[in-house]
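Omission of a single protein chain aside, the complex is shown with its protein chains in their original locations.
Residue numbering begins at 1 within each chain, and the chains themselves are lettered A, B and C in the order written.
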Amino acid sequence: MAELHAEAVHRHEAPKGFIWKYVFSLDHKVIGKQYYFLALLAVVVGMVLSWLIRVRMVWPSARIPGLDKLSPVGAPGGVMTPEYYLSLLTLHGTLMIFFVLTTAPQSGFGNYFLPLQIGAEDMAFPRLNMLSFWTTFVGLAVLLSTFFVTDGPPISGWTAYPPLSAVGSAAGPGEGLGQDLWVISIAIFCIGALLGALNFIATTLDLRTRGMKLMRMPLTCWAWFVTAVLGLLSFAVLFGACVLLLLDRVGGTSFFTPGGLIVSDKIIPHTGGSPLLWQHLFWFFGHPEVYIAILPGMGITSHILSCFSRKPIFGYKVMAASLMTIGFLSFTVWGHHMFVSGMSPYSGFTFSIFTMAIGVPSAIKTFNWLGTLWGGKLRFTSAMLFSIGFVSLFVTGGLSGIFLAQPAVDSYLHATYFVVGHFHMVMGVAAIFGMFAGTYFWFPKILKPLIPVHEFMTISALITGAAQFIFLFNLFWSMFKGEKASTNPWEATSLEWTVPSPPPFDNFGGKHPVVYHGAYEYGVPGAEKDYIMQDSPVKITAS
Amino acid sequence: MASREAMRVPAAGVNEAPATESVWSGGVSPYAVSSKKLGMWLFIVSDAITFSALLMAYSYVRVASAHWPMPFEWPSILNATVMTGVLLSSSLTMVMAVRAAKMANRKAAVGWLLATMLGGIAFDVLHLREWGGLIEEGVRLFKNPWGTPLFGASFFGLTGLHMTHVTVGVVYLGVVAAGFAKSKFTSDDVEVSGLYWHFVDLVWMFIFPLVYLMSAKQA
Amino acid sequence: MALAIAVVVALITVISVAIVVLKVWWMPLDISTHGPAIDHQMNLTLIFTGIIFILAQLGLAWFVWKYRDRGDGRKAIYSHGHGMLEATWTAMAAVLFIGLNLMGYRMWAEMYFRGAPPDALRVQVLGQQFAWYFRYPGPDGQFGPTHVEKVNDASGNFYGIDRERDPGSKDDIVTATLAVPVNRPVELVLLAKDVTHDFYVRELRIQQDMVPGMQIPVHFTATKTGRFEIACNQLCGLGHYKMRAFLEVMSEEDFQKWLQNMAAQQ
Partner (left out) sequence: MNKQKLPFSLLIVPLLLLPSCGGKKTEVSEQPSEAPSGAQPTPIDQSTVAAITGKVVFQGVKPKLARIMMDQDPVCVQKHSGAVYPEDGEMNSNGTLPNVFVYVKEGAEKYTFSAPTDPVVLDQNGCVYKPHVLGIQVGQDLHIISSDPTTHNIHPMPKNNREWNESQGPGAAPLEKKFARSEIMIPVKCNQHPWMRAYVGVTKNPFFSVTGSDGTFTIKGLPPGDYTIEAWTATYGTQEQKVTVGSKETKTLDFTFKPS
């Protein structure tokens, strides 16, 4: 067994040449950054789309100079048509859910820091890792290509409910080639996500360094691990569903299309399928997906709150257990998206019970975050500010879910702005806050310099979306011009802070660190400093 | 940093020693298998779920359809049974290949691998022949002569996905055989490919009764 | 900094609570017999979650301010957690959430498990891109069969009715407005012609998807007369935002008059 592990050391040498070093790199740190920047691109596009959505909603006949050049059909003369609005909506959702929320916190930060935090040289399967990034990249390229299709991008929303998404261009503009490309893009994304998830699980299980018991792992690793399990199980289902939808669209099958449909006076030659089947398959993926988006943010928040409270995380075991509980329950609640779908009302009741149950581990997390702050010695770094913001947002967003989990109340609120507000609060803004927190926390490790903190910027970033560009500017400015950071500027305890910034190619200089403590030994009474690193063999007497 | 130095300090006089009392304490693979094998297991879990999704969809539309065709007469069932036999035998030859590989008998292992590939190819050929027959009878993805069009859709969808797996498997085994012959791959790689092959075989054991036996013509 | 965050969080809390308490955005008028129960459950949920919201947010603000690093050499409390405390709030959350759910269950059962009373007025509701059509059975109380090949929007045969051959269809009345009598049970049978639509009347507190290939019944009794919007609440294509019709709740007398008038126009 020990031999197996020794095999892992120096499996690959530092690559030479630009392409192998930066483009088709096998280094988890490079791939992590690639994922991060892919998500950054997607989030900028997605954000611009959301601005257009807002503009169309408030000033329907507003003329946007130049938009007609980009989309002559969707915005003739620069004025957006109703169908263009739906395209924007569809692509905003798809980009944000898949290529931002699934990509940055998990594949971006996770790739970079999972091996570092568990004391490994790299992920378990570096080649597979590279392959999953480029698969994801192709998925994004295919999705963005729908902008340039004659009929315009798809208009059936990010959930792509059939029959609208299944019957082809009779159902409206964008339902031809645009929708085909959407399905293909998502199927490709599924493959990338599956390969990535497989890699994360194998890495977490197999490559922990000596002494890194599961219960000593930073909570970020727990979050990435649980997220990967969710990804492995849920994207497999979505992939199957996409195959069936594509068959319906191009193969003439009728999995999701019942007989007797008349779309725009045209009798549709399908028969025998069920639109609800898609909803079941989609939400079986879709609800775990919500947690795929938010769990890494929870992990990052826990990690940072503990570090900057200079206190151990409150109830580590419960925190890890609640991550697993949320993960498990997330597979039992998909039906709460379908209370009004025509599904049997009896199953609606069952799904509602499970959905309420998922509120319990979520509540535990909130209370434990507050417990971590309690009696701490709070340092208000940028990362800390975003983590506190995360907690506040999660409380608000989470509580609004209590309404939607009750079928009778949901039948009133379903598909209204209440729901839009709910999920934007939780997996939109809170998850993005998690990403901001991670970026500020780890930036000095990734690219040496510290991002300068400007309170003004932080507050304005909270208030307005446009301020995000200040963030982008700051990020790139700091990348090239910023001050150098030391190895452990935050006085944090986990293993990534034991290596130089940026970490060398093989992370730990060809040796495995040895872990003696859990990840949150802050403020230990009697210790020399107010933190004890995981690889420090110092004795902890207090408990 | 001091802690970086500490990394190299032996763990003497330490209260909480880096325990190796449990396989979960880090530094070893808890399942006592190589990461590659674990990866293949994880792939199988995920792939099994994709197949389950399709089988779920198949059951869903079958239950929801009033008249599900049951057209398979005994020659079809016989053909499918022979296919099942071929696939099962190829699992056996795969076991032999893994055994030979573990015993470092490269020649025998490659031979058994080739036999397994042959089994896979034979399965594909028999299957395609059957597809041809059905297509000739008028079965398409979107229609068939007997009843609900979803029969053809789910038949071709499920068996098509499985056939893709068999075909990919044959190529995969070929790569492994070639690599193993040249000592580029270890016996572990042969074993991992064996896992995949057995999985493909196992999936067929679900498809065979669900798609064929349950659609056999009732006398 | 600590003060700034504490103030921001506290302000957000106060403003959010004020919006609810002052009913800045509040539920629209309720015109159904089952609506008060839903509104009650909603209020109950608002109160419970509101208390947790206030405690959690203000707690956060308070902790952030109180435990800031004042540079006075104070050490953070070294604690890995408190088992009893965690067990307590886990249990409390579980009881609260599951309890709330069970309380809402009766309403759900009332709305969906129990069918409409036999004397209910039955109306077929058809959703299509992007309009609503309603079909009343006429004096015979029978809906005739529909024929896919007879559907022709341009000539007004939205349902595919054959008035000449099917005796059940002869007196069927198809309208573009849903009129119902007040204080009388109504059962709607929801149908979709092309893609999935959703029948949503806020004032009725009713929302139900209309799924192609399915006939989904909903029932209600309206308690107030007036004109209310029926909105499609499921993305159904480029004209989704304009897919609407009106629900007119009338006195029994007006309703009969209206129905006769509509029958004359068929």
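Brief remarks on what is shown
The rule is simple: a contact is a pair of C-beta atoms (placed from the backbone, for glycine too) under 8 Å apart; a residue touches a chain by one contact, two chains touch by 3 or more.
What you see is a predicted model, and the numbers here were worked out from it, not measured in a lab.
The missing chain, though absent from the view, touches A, C when the full complex is examined.
Per the touch definition above, the residue from A:Trp51, A:Phe147, A:Phe331 or A:Phe418 contacting the chain not shown is A:Phe147. Within the whole complex, the absent chain has one touching residue among A:Ser50, A:Thr81 or A:Thr372, and that is A:Thr81.
For the chain left out of this panel, the touching residue among A:Ala170, A:Ile191 or A:Val419 is A:Ala170. By the touch criterion stated above, the residues of chain C touching the omitted chain are 128-132, 152-158, 174-177, 237-239, 242-246, 265-266.
Listed for chain A, the residues touching the missing chain in the whole complex are 18, 21-23, 33-34, 37, 40-41, 60-61, 69-73, 76-77, 79, 81-83, 141, 144-145, 147-151, 169-170, 172-173, 176, 264-266, 447-448, 476, 479-480, 502.
Going forward, only the chains that are shown with their structure count from here on.
Sorting all chain pairs by how many C-beta pairs they have in contact places A-C at the top. With centres computed as the average of Cα coordinates, no chain lies farther from chain B than C. Mean C-alpha position of chain B lies 46 Å from that of chain C. Inter-chain centre distance (chain A to chain C, centres taken as mean C-alpha positions): 31 Å. Residues of chain A found to touch two or more other chains are 273-274. Residues of chain B found to touch two or more other chains are absent. Of all the residues in chain B, the ones that touch chain A in their complex are 1-4, 6-9, 11, 13-20, 22-32, 34-36, 38-39, 42-43, 45-54, 56-57, 60-61, 64-65, 140-142, 148-150, 152-154, 157, 161.
Contact residues on chain A toward chain C in their complex (touch as defined above): 81-83, 86, 155-157, 161-164, 167, 171-173, 175, 257-265, 267-268, 273-276, 309-318, 340-342, 345-346, 348-349, 352-353, 356-357, 359-360, 363-364, 366-368, 370-371, 373-380, 385, 388, 391-392, 395-396, 399-400, 402-403, 405-409, 411-412, 414-416, 455, 459, 462, 522-525, 530, 542-543. Looking at the complex, you find that chain C touches chain A at residues 1-2, 4-5, 8-9, 12, 16, 37-38, 41-42, 45, 48-49, 52-53, 56-57, 59-60, 63-64, 67-69, 74-83, 85-86, 89-90, 93-94, 97-98, 100-101, 104-105, 107-108, 111-113, 128-129, 148-149, 151-154, 193-196, 198, 200, 202, 205-214, 216, 233-242.
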